[in-house]
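What follows is part of the complex, with its chains left where they were.
Chain IDs A, B and C follow the sequence of writing; residue 1 opens each chain.
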Amino acid sequence: MLALDGLVKRFGGVTALDGVAMRVAPGRVHALLGENGAGKSTLLKCLSGTHRPDAGTMRLAGAAYAPASPRAAEDAGLRFVHQELNLVPEFTAYENAYVGRAYEKRFGLVRWRIMRKRFAAVRDRYGLDLDIDRPVGRLSVAKCQIVEILRALMDKAKILVLDEPTASLSEAEAETLRAIVRRLADQGTAVIFVSHRLDEVFAVADDFTVLRNGKTVNHGRLAETSREAIIAEMAGQAFKQRARAASATGGATMLELSGLRVAPARPSIDLTIGGGEIVGLYGIVGSGRSSLLKSIWGANPLCRGSLVLDRSALPRTGIRSRIAAGVAYVSEDRRNTGLIMHQSILDNAALPRLGRYRAHRGLPVLSHRRLRAGVDAILSGLAVRFGRLDDRISTLSGGNQQKIMIGRWLDDDIRLLLLDEPTRGVDIRSKADIHALCRARAAGGAAVLFATSDIEELLMLASRIVVMAQGAVTLDIANSGVSRETVLKAAFHAPARSGMAS
Amino acid sequence: MAFSARYGTLIGLVAIIALFSALSPASFAQASNLINITQQMSLLAIVALGATFVMALSEFDLSVGAVVSMAGIVSVSLFGAGWGVPVTIAATLAAGFCVGLISGYLIATFRMPSFIVTLAIGTVIGGITFWISDGATLFGNIPVAFRDLGRGTLAGVPVLTLWALAATVLALFVLDWTELGRRVLAIGGNREAARLSGVRVTYNSVWAFALCSLFAAIAGLLLTARLGSAHPTGGNGFLLQAYAAVFLGMTAFRDGQANALGTLLGAAIIAVVANGLTILGVPNYLQDIFTGLIIIGAVLVRNIGHRAS
Amino acid sequence: EDVAVLTPYLSSVATNEMVETFKTDAENKGWTVNVVDTRGDFQQLASRVEDVTNAGVDAIVLVSVDPNQIGDQIKAASDGKIPVFILDGALAEGVTANITTDNFALGTILSDYLFEAIGNKGNIVKFFHSAHPGVRQRELALDEALEKNGDVTVIAEHYVQVPGPIDNARQAMETFLRQHGDKIDGVWAAWDEPAIGALLAVQSDMPTSKMAIAGIDGNPQAIDLIGQCTNLVATVRQDFPAIARTAVAEIEKVMAGEAPSNPEIFVDAMVVDRKSLDATCDG
């Protein structure tokens, strides 16, 4: 149905696509695989008419295909869920679904009720859970992702393109989405599916294409290959994933939360983390993990309860008190609350620790030499692929942006590391790198608290597992021999009103 | 959301009216005065409603004042050349519309900052207006039928008030009930997302600018009808006031998006304060001071409520 | 000869009339006239005076400018042997001649005329704008006239906003009419544009009123309205064309190497009312 040959796309000096070939068949799910920066999103943006390829041919159902704009691509029957959210924050979910396509109208007037009804019907048909009347600016990232997906499902597409649609979804939603994808493929839609979760890829996809450095290195049927082979092809070398983490036992108590409430009506939370421990926080979308991390970080004022770090109490609010005490935080939404997209890599990487790069200790004057040296040091530890330090951070691939966002906080005096979905959209090798960073911090005596929606990751990295549901902690156990079922059960457990169960 | 957060700016207006009514029950709080305020705010409201379209796009149009002035001069010149009322109105509105087309085209196609483009276009328009009028106030030859569009009452309501109401309904309608309006708001909310979703950014942006200029031209015609003369810089004073009204309106409802009802509310606040302070006979420098403080107060009511919630 | 005309107020009717007359007359003499308007900005005015001084024009004409506001630039011009003439301004160091009507006298004429029109007794509304030095002089003249005549009181006053003086004065007048109604006997406007605004308010809101409105400048629209027997009964006409013509004559003299007839030349003003227009009004 779709045939791509010899696609080339350059951005200034960077060659993002360097002769890509790909064949997509109707009724099949095609996995597009590759490490961060391999060129997957760029390829899809060529398909969507956002970028125009510098060379190569695209054919759709036998005819030449060269969309001049996203609109042309839509008219050709393609639907996209891009890697980055593309929503209008002030609009409701159902109106967002209509942005860029014809609204329901009568006499030129928008028919809001019909639009709402149609969208609600699509939501219900696919069994997704979403409040459709709220402006999406006030929804969590995961819910926004669901809005994006529903938007692409509004009418029947010839080709559905999903760029890391499950990156911010938890297991349950991801499972639902995979079921939807299978259903659509069975009805004849061609689906292009990008994901870094290989288990998921094997579960849902039929065919695959692997990109490396902008070139197609292999393609074929998933049934005829193996996980290890794919990983080796993506990385260009054999690469062994580390087995389950040896559970580090906690040292002296590092963080102690007691009777903590993030809002008056929410349950209270008690949690203790020892130095050297890596605590994985699991929950379904909206379970309250992000709110908890933000409260610990002092970004949302605490309603009630106390927070003790290394035997000294922290004030209820105030990010700087956390920084001074050696806490670091990485937000879940790199585009909106994490990075400054139109600023340079340098500016973004240096922001949290600007004070380090003074020319003289007593003067708030920066030394550009130190700045560059410092940022170089941060980046070299992360294997980030980039052009120049002064390039906009938005020109990096999603995974590389993520690495910078974490790496800029890592530092020798960190005592508590708060990570909200730190490996979202990160390839397997980088994920291992980030995990190694966490382990190294923990080995150095820091406490690590990370929220994740990926059970695989949870079981692989955490030394202790904490599960939240509806704002309360429903499970808190050491990670030895814990099964997926135990975790999932706790995640769907309706907690007693008073709070903690274990 | 707390009540004061939701309706804060409206509460501000009510409080201002209550205050003036208490201070001057005999003059301010008369029905005739309140009706008169609706007339006094009408031209500002029309210009500001036009500006609401470009603010919905998250852009600025700083040429509105110049377009108001231009519309006045062009229309009186055409009357002087013997044109009839309908043709003159049509030609003037078309001229206004074209100004917006040009600004919108430059801004949307070349991604130039609207602030600088419209400031420059406003300067060009100002020069042309001056050229046409020779810098003089134009009067005479203005048909009575035209003048009646901007004065007098209809069923007890000032004609200008009716125009302003019609403009409000039109703006409300376009922004809330047409695809054009929604697309403009989508571009204003997240331009890149709108573009990637297939919204024709240039086309819709150009419309927003054209409507803005059109509204300014309407206000210019009504101003001329009202005054019976046209002055080459007579509309320039509307510029900052119109944006003040739009911004007041953006804090009023709907979390920061430009909207027609909010703009009307903003224009009302500005008009009520000016009227009330004049009636109270406050010295002119104190009028400025109070106007500033009252506007800050009106926004503050809402934002303090918002913080608390 | 090259003559540069500079003003911050070209959009004001009076200034515009002077500039236009000056241009016509000067061009008839074969001079090149370059007009610069700085839209009320004195820093710009200073810069532009520097520019024309640098460009080496033969004479500089400043219209509606208080020379004290840009003393150094005027001095630099006169040091560069460029004569500086001022229309409707004041005299200062470096100024060759100032041709004007005495603004204080204008204010006195207006006040006296208006007081007489309302029978030297009653309430008046005052429209003023003290930021303009000439207009402020008229206001001071009103204060003096009020002191002399205890039976006239200012019942309300409004500081007129510029730009848009007509509409602004109209809105204020509408308010005053609601507030004081029949108690208002007259309107004293520091120049014609607010007077026109006040008239528009009276015409629409209190068409039967007999109040007298008067202004200054001899704005053509005002004269037209006086001729139509409206409440606008008079304007004190400064003879702007005469000011401009006098200036052309003086410049010619100076360029021929003579001294100006007088550093400060006053051009007379006259009252324009129904009588002087031969308007026939009933009642």
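Worth a mention:
The working rule: a residue touches a chain if its C-beta (ideal position, glycine included) is under 8 Å from a C-beta of that chain, and two chains touch if they have at least 3 such contacts.
Everything numeric here is computed off the predicted structure, so don't read it as measured data.
Just one of each chain type is placed here, yet the complete complex contains A x1, B x2, C x1.
In the analysis below, only the chains that are shown with their structure count from here on.
A summary of chain positions shows that the Cα centroid lying nearest the centre of all protein Cα atoms is that of chain B.
If you average the Cα atoms of subunit B and of subunit C, the two centres end up 31 Å apart.
We define each chain's centre as the mean of its Cα atoms; on that basis subunit A and subunit B are separated by 44 Å. One inter-chain figure worth recording: subunit A and subunit C are separated by 70 Å, centre to centre, where each centre is the mean of the chain's CA atoms.
Across the assembly, subunit C contributes no residue in contact with two or more other chains. Contacts with at least two other chains are made by no residue of subunit B. Within the complex formed with subunit C, the residues of subunit B that make contact are 26-27, 30, 32-33, 36, 39-40, 43, 130, 134-137, 139-140, 151-152, 223, 226-229, 231-238, 274-275, 278-279, 281, 284, 287.
Of all the residues in subunit A, the ones that touch subunit B in their complex are 48, 50, 69-71, 73-74, 80, 82, 85-91, 95, 98-103, 105, 108-110, 135.
Listing the residues of subunit B that touch subunit A in their complex gives 176-179, 182-183, 185-186, 189-190, 192-200, 254-257.
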